[in-house]
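With one protein chain withheld, the remaining protein chains of the complex are depicted in position.
A, B, C and D label the chains in the order they appear, each numbered from 1.
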Amino acid sequence: MTVASALEMALAAVVLGVATWTIAARETFAAVVGFVTYGLLLALIWVRLDAVDVALVEAAIGGGLGGVLLLGAAARLRVTETPTATERPSATVRVGAALLSAAVAAALATGVILLPDPAPTLAPAAAANATATGLGNPVTNVLMAFRAMDTMLEKVVLLLALVGVWSLAPDRLWGGHPGPRHRADPLGTLAFLARLLPPVGIVVGIYVFWTGKDHPGGAFQGGTILAAMWLLVMMAGIADAPQVSSRRLRIVLIAGPGIFLAVGLAGFAIGSAFLAYPVAYAKPLILGIEVAMTLTIAATLGLLLAGAPERSAGQ
Amino acid sequence: MIEFMTTVLGFILAMLALGLVRILRGPADADRMMAAQLIGTGGIAALLLLGTVTAVPATVDVALTLALLATFASIAFVKKGRANAPDSTGDA
Amino acid sequence: MSAAIVFGLCGAAVAGLGLYGLIADPRPLRKIVAFNLLGSGVFMVFGVVARRGAASGFGGDPVPQALVITGVVVAFSATALAVALLLRLFQVTGSATLNTEAPAGTGTDPADA
Amino acid sequence: MPYPASVPGDVTTTGGFLLVLSVVIPVAGVLLAFVLGGRQAERVVLATMPLGLVIALAILVTLRQAGAPLIYLLGGWAPPLGVALRADGLSAVMMAITAVVIGAVGVFARVDFRTPRGSIEARAPFAFWILLLAIWGALNMVFLGGDLFTLYVALELLTFSAVPLVCLDGRAETLQAALRYLLFALLGAVLYLVGTALLYGSYGTLDIVLLSRRVHAEPATVVAAALMTAGLLAKTALFPLHLWLPPAHAGAPAAASAVLSGLVVKGSFFIVIRLWFDVFADLPSFVLAQLLAALGAAAILFGSVVALRQERLKLLVAYSTLAQIGYLFLMFPLAFDAGSTRLASGGALAGGLLQAISHAAAKAAMFMSAGLIYAALGHDRIVGLGGVGRALPVSVFAFALGGVALVGVPPSGAYLAKELLLQAASATEQWWWAVVIQAGGIFTSSYVLLVLAHALAPADASITLRAPVGRIQEASAAALALCSLLLGLAPWQAYLPAPDGIAPSTPALEALSASLWPLLGGAAVAILLGRKGDRLPRIPLGQVVAATVGPARRAALALSRPIERIDNMLRQWPAAGLSLLALAVLLGAALLAASR
Partner (left out) sequence: MSVAVDIITIVAITAGAFFFLAGTVGLLRFPDTLTRLHALTKADNLGLGLVVLGLVPQAGSLRGGLKLLCVWALALLAGAMVSQLIAREASGQRGDPAMRHDGPPP
């Protein structure tokens, strides 16, 4: 056994341990803390699997925004913990669930082990067609060119999730500000952090987005970092969440998929195909779409975390 | 050099695993958050080492993202309880 | 054992844990967390598939990697929507349960009055 | 005309751009409606509807002229690297019925989801119109998507647009129903997703046509097939995975229920068809097909009996959806071709799909009329429906038409579907499924008749309507029901693999009289099992009936009680979760055993 494979096993063991804790912990809050560390460690696995783009996503979502979302909810729902826990299913059910889950996991593991060797791959095809876009990051090529439809629809999914979250608002607060009003504590640590970190974070976010054309990174990763910075400013009470009725906000929220769609339709009109880019303009077009998508993602993720409108305008 | 770094990486991973015990035990939420923070810092160190070991320079960007965002969980933790104060449910 | 197999087994096991939590834990928030675990186990399987497909100088097949990124975005949106629903349910009823036998609507919703 | 046989190659065909438009137009509408908001959102959505209908019709026409599936390569990238949109006859007819139902629902919902005077924008209308359009786009993507992962994204899009519709009114029960729906649907989606990972790992593509050529029975493929099928069944709410359906479909606003029950569950059902008739066609599917149909039969029994025992009309209609979903799965064993040991696209497939289409229109109409009755009376207790027939004749008429169309009275689509399925049953010598099909018809007529008996009975006291009923609303419900009733006359042979000349061949009078039997049987079942108020004796002959059927009814009720209890148990979360995993394991074991 080489040092490297020992390391992989250790990593897998630690990750599995945290995952078990996340499921087994009695208190939800503790479980969620476990989940945050799990997300952190997962980034290591993704690097080990040579998928740095995914590692970036995992670090930004699993270790960052996802943690904020779940920890906040766990804190809010703490009072419901004991009454709901009493609805725990009987031991028979739990044993049954354990057995069946284990069976499914075993079947899945068997499937993975028995995957054919040599593995089929589209890497050569992706490499051969990379010239069509002029971008060096193969994952960006897949997301923005070869499977652009998925990416466009995924942005619509994000938007619909936001519509879903907003639709939970009480009627009379429609159009108001999402989430609770965070009071600013001008001398507080948080306010200090919220002034210091965002400039750095915005630079990092833009860098991660920009480097994504040729190296790991991209619109989603960059957008997530920007969203986190915005959220920090909101949580510190420095800036309030915008009203959901704001027209400007809504334009930002649809800019990504909107421009994607427009460019796609332009490809139609020029005569090649929907979502096809003319080779000469492929790179600037893709980057243009990605700029809009980064902004849209940042705004959408920030608002998804802020929640449904809870205060009418000016409150 | 690679073997050395891999070994240190394994060692830091072991430390992280030990840190998990504090998440298990608590007792206070603050202890758990602290352990999570240690694991965050350790994770960044591990990532940097791993990036060097596997010669994937972009790993530093992952570490950068983690360093930037690892604070967020803690901030959510500190903000807890304020959000469910009666004055913030929108009725006031 | 190769990295692909180690992490493949790890992914399958994590998915199994997620399935168990999703079924056996009565608390909705724990179900949501379990769903996230389940999802990440599945993504790990995708990662293994990608890694096995390393060719043409790429460390992994970029197609499944891109699929994972899309999948993570979708899973995160789902989490956000589920959490928002759960918080609203809590706001309206004062409880957070999926059990239909439990009395619902006992809480007062200050906002909808 | 399903596609594996006749895919010419990796090229965009003439008229392929229509496929893009049918997805892009609703998506663009969603974006535009979101930005404009308020009344403009409604206008954008309503303007999109005729456009979508025209495109759906254009696809039907082009397809007929081309005689081969329409294909569009997105971005010009051919699979496996790229993603293709493909429309065969199945997709085209599903898209057409979707456009029709969405259009009718849009007209219907204008009254309920009008932005109130004096406000620029209101929450429920804003969300409703956007989500309605999103459902449409997602469904079109489901019907056209040629790639399993694109289908996953489309399915999630469908779920995300359907869930918030359930709880638009913000009541606690509907919030809970929405959360259960979301979580269970997510569980199903993840199982589907893991299957795609294994398939990609095995064959290096997720394109349906390429997969259908490459797939063979290997362990990883079998695991993928089992997990994907189980996951999709959870999203389709096939018994026993139906925990989320009754509260979600019964609790949603009427317009939303119509879409959810009529269309949304058909999305995942359609992917099941794609999987087993195309992708996994080479896997041994005999046991699987029998199992699916067995679950379908159980769904018919449970759904119908529990529907008959409901106190509320909307819940009855929701449970009837459960039974009808079961009916859809009866086609699988009938499509099994013993010679090639695979599911063959033939009369059975045509019948199944036709049933799905008829149900879409009929069930939407029934939910719309049920919603009108609820809004007018302020309640929808079935035993309290007396006098509604006189007060709301058109609504009750629409409900009756929809019901009659579902029962399978000629020339309804359901009648044709039933004929096709029965033919397939006799051709494949599986008489037991013919019995189930007939029983399904009897049960359907039983709950339709039960509702009508109550609605047409004289009122206990003169009923006062709480709100006037919109004429346009009643008209759109009735039009949709009529559409379902006339579906059997459409030229299906051009699109579905139906034997030629099936529709007109049966003499009309004979067919009508044959369809009376299920109605009579249904009446008997309704009398035995249905909820009745204290009013029954006042129906002509009621006294006599009551005296003679008393003991039989007691026996029937004794039989129905355990069914209700089991249904109640299965709708608990842990039981449903266990059933899902057990089903996945069972499917996997059956496939594995058969592929040895």
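FYI, a residue touches a chain if its C-beta (ideal position, glycine included) is under 8 Å from a C-beta of that chain, and two chains touch if they have at least 3 such contacts.
In this text the structure is predicted, and so the values were computed from the model without any measurement.
Asker: Taking the complete complex into account, tell me which visible chains touch the one left out.
Answerer: Computed over the complete complex, the missing chain touches A, B.
Asker: Quick one: which of A:P83, A:P124 or A:G188 touches the chain that's been left out?
Answerer: Touching the chain that is not displayed is residue A:G188.
Asker: Considering the whole complex, not just the chains shown, which residues of subunit A touch the missing one?
Answerer: Listed in rising order, the touching residues are 187-190, 192-193, 196-197, 200.
Asker: For review purposes, identify every residue of subunit B that touches the missing chain, sorted by number.
Answerer: For subunit B, the residues touching the absent chain are 1, 4-5, 8, 11-12, 15, 18-19, 21-22, 28-31, 33-35, 37-38, 41-42, 44-45, 48-49, 52, 57, 60-61, 63-64, 67-68, 70-71, 74-75, 77-78.
In the analysis below, only the chains that are shown with their structure count from here on.
Asker: Tally the contacting C-beta pairs at the A-C interface and at the A-B interface, and name the larger one.
Answerer: A-C
Asker: Could you work out how far the Cα centre of subunit B sits from that of subunit D, in whole Å?
Answerer: So the centre of subunit B lies 47 Å away from the centre of subunit D.
Asker: Report, in whole Å, the distance between the mean C-alpha point of subunit A and the mean C-alpha point of subunit B.
Answerer: 17
Asker: Taking each chain's centre as the mean position of its Cα atoms, how many Å separate subunit A from subunit D?
Answerer: Each chain reduced to its C-alpha mean, subunit A and subunit D end up 33 Å apart.
Asker: Counting only residues that touch at least two other chains, what does the list for subunit C look like?
Answerer: Residues 15, 19, 23-24, 26, 28, 32, 45, 48-49, 52-53, 59, 63, 67, 70, 74, 77-78, 81, 85-86, 88, 97, 99, 109, 111-112 of subunit C each touch two or more of the other chains.
Asker: Can you list every residue of subunit D that touches 2 or more other chains, as numbers and ranges?
Answerer: In subunit D, 81, 149, 153, 156, 160, 163-164, 167, 170, 175, 194, 198, 201, 204, 574, 577-578, 581 touch at least two other chains.
Asker: Within the complex, which stretch of subunit A touches subunit D?
Answerer: 89, 93, 96-97, 100-101, 103-104, 107-108, 110-112, 114-116, 119-122, 125-126, 129, 145-150, 152-154, 156-157, 159-161, 163-164, 166-171, 174-175, 245, 247, 250-251, 253-254, 257-258, 261, 264-265, 267-268, 272-277
Asker: Applying the document's contact rule, which stretches of subunit C touch subunit D when the two form their complex?
Answerer: So the residues of subunit C touching subunit D come out as 15, 19, 22-24, 26, 28, 31-32, 35, 38-39, 42, 45-46, 48-49, 52-53, 63-64, 67, 70-71, 74, 77-78, 81-82, 85-86, 88-89, 92-93, 97-100, 104-105, 107, 109, 112.
Asker: Show which residues of subunit A lie in contact with subunit C when the two form their complex.
Answerer: Those residues of subunit A that touch subunit C are 4-5, 8-9, 12, 15-16, 19-20, 22-23, 28, 31-32, 35, 38-39, 42, 45-46, 48-51, 53-54, 57-58, 61-62, 65-66, 69-70, 73-74, 76-77, 80-81, 83-85, 87-89, 93-94, 97-98, 100-102, 104-106, 108-109, 112-113, 115, 117, 119-124, 126-128, 138-139, 141-143, 146-147, 150-151, 154, 157-158, 160-161, 164-165, 168, 170-173, 218, 220, 301, 304-305, 307-308, 310.
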